[in-house]
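Below are the structure tokens for one structure; questions will follow.
The other protein chains are all here in position, but one chain of the complex has been omitted.
Right after this comes chain A.
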Amino acid sequence: MDSSLLSVAEQLLKDLQRTYSETNKVPDDLLIALRFVFGPCALQALDLVDQRSVTSVSSPSSRKAFQVLGGSGRLYTCFTSCHYCPCPAFTFSVLRRNESLMCKHLLAACLSQAMGLCQQEQVSDQQMTHILSGQTEAST
């Protein structure tokens, strides 16, 4: 992975967070930059954000994770501390080919968090364990 691209991506998300909290808009130049850094999945991720597909789940233990509802109706669990998504695109273009930084689900989770547009959901500790171990993904 190109580390300079990663830091550009991090800076972009910070800019997005600041701009969006002030204006409630994503300005055009930021959109262009997002497309440049993340490729075609930037627009798909913004669609997921628009549809409020990202839920921040937390449990009484205070453990947190993201659940992203994909276009096919499948739920993908992403972690908050590192980049991982169980979808085929993440395995193929991020892990195998190393040609993208993120898949659309991960990017949607990052964007939703930066824009404050995550849905919030409380689950039990046991449900959180199932979510983290990937047992809930096929169930919707």
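Keep in mind that, in the parts below, contacts are C-beta pairs under 8 Å (C-beta built on N, C-alpha and C of every residue); 3 or more make two chains touch, one makes a residue touch a chain; residues count from 1.
FYI, contacts and distances are computed from a predicted model.
When the unshown chain is looked up in UniProt, the name that turns up among "Adrenodoxin", "Electron transfer flavoprotein subunit beta, mitochondrial", "SWIM-type zinc finger 7 associated protein 1" or "N-terminal E2 ubiquitin-conjugating enzyme" is "SWIM-type zinc finger 7 associated protein 1".
Here one chain is not drawn; of A:21, A:51, A:91 or A:119, the residue touching it is A:91. The chain that is not drawn here is touched, among residues A:6, A:31 or A:117, by A:6.
When the whole complex is considered, the residue among A:24, A:62 or A:120 that touches the unshown chain is A:62. Residues of chain A that touch the chain left out of the display are 1-3, 6-7, 59, 61-63, 65, 79-84, 86, 90-91, 95-96, 98, 125-126, 128-130, 132-134.
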